[in-house]
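Certain chains of the assembly are absent from this excerpt, and the rest are unmoved.
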């Protein structure tokens, strides 16, 4: 198996499109998005479905990518994280078909 | 008579279901109306309102009177935020950006409050015009622009947020679900007229009030949870703003309606629109345009304070104001 990176961004839903554009522009080959249902931060809880505007929902973007793509994306990601509610983490993973990422 | 009006409003099933939801949430019940179901009901309600308004509009010509009301509606939405902003900055400790975002909510409108007012007027036997739905649609958006101007004026233009795209805010604001469905249904009602509606009106007219009960149960749950989670973010100045601002808007709009000589029903609706605050379209736009503003502040105020106030005490009061200038 081959070494790649796993990027995980938990971000507010209204900013999802922006995060996607950042990743796509950095040449990331793929990512998948998951809906969160609740959370806690800054001493406050939120819960999906208690806000008709859904503007406080959070989502998680997972992308398996090459370290080079992370480096390309990192500046724009930092800018994005500075403006919007978001948490980013990066981990090492092994994959089967390295050319896909 | 006025006590009657208050009582019949507060003891109507839709308000009682709202209170049920509010109470359950404040007592920390875990019950929820599934999000997807509630959002589906919201689309139904907006379609029904739009269609009804459109069919009514298809029966009457567009007069200069109507254009005048439309102008008034636009101005109310545009200028409302300025008043709200000044009030917030003087009476509460809110930051500039939070005050601007909140102000945008109060310039815009709440379509559910509008519907509840329509129901109360119907119950009281007061006639309203179909084109008032169009006024509601017109008032949704302008306030957002004023809020952005208030937040950004004087600041040197900061760099764009990474990944933002030209037109994204425009689409969020002008093509959000409530604008699309409301304006679309209005147009469809207007195009097909009474004849086209025949077949579909059973679905959009008969169950309407019942669906509203179900929806308001959910609104009560939302408002209660919003209050429970958010009231700590608000000082007394901010909290009282949630009641005072609607009253001021109502007073000003009463004067304008009096100046334009509006009918009792239409005046009551325009006052209600001005006094109501958005909690769907505007919050979503604010997260894109002013991400630094804190959602817990404006959502708690508009959904947790102003909406319950309008639904219970506000609407009968606005109707009385309209009767007073119309009588």
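A and B label the chains in the order they appear, each numbered from 1.
FYI, a contact is a pair of C-beta atoms (placed from the backbone, for glycine too) under 8 Å apart; a residue touches a chain by one contact, two chains touch by 3 or more.
Please read these numbers as outputs of a predicted model, since none were measured by experiment.
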Counting across the entire structure file, list how many copies of each shown chain there are.
A x3, B x3
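Operating definition for what follows: only the chains that are shown with their structure count from here on.
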What's the distance between the Cα centroids of chain A and chain B, rounded to whole Å?
34
Given the complex with chain B, which residues does chain A contribute to the contact?
12, 14-15, 17-22, 25, 44-56, 75-77, 79-80, 83-85
Residues of chain B touching chain A in the complex
32-35, 38-39, 42, 159, 161-165, 168, 219, 221-222, 225-226, 229, 279-284, 286-288, 291-292, 295-296, 299, 303
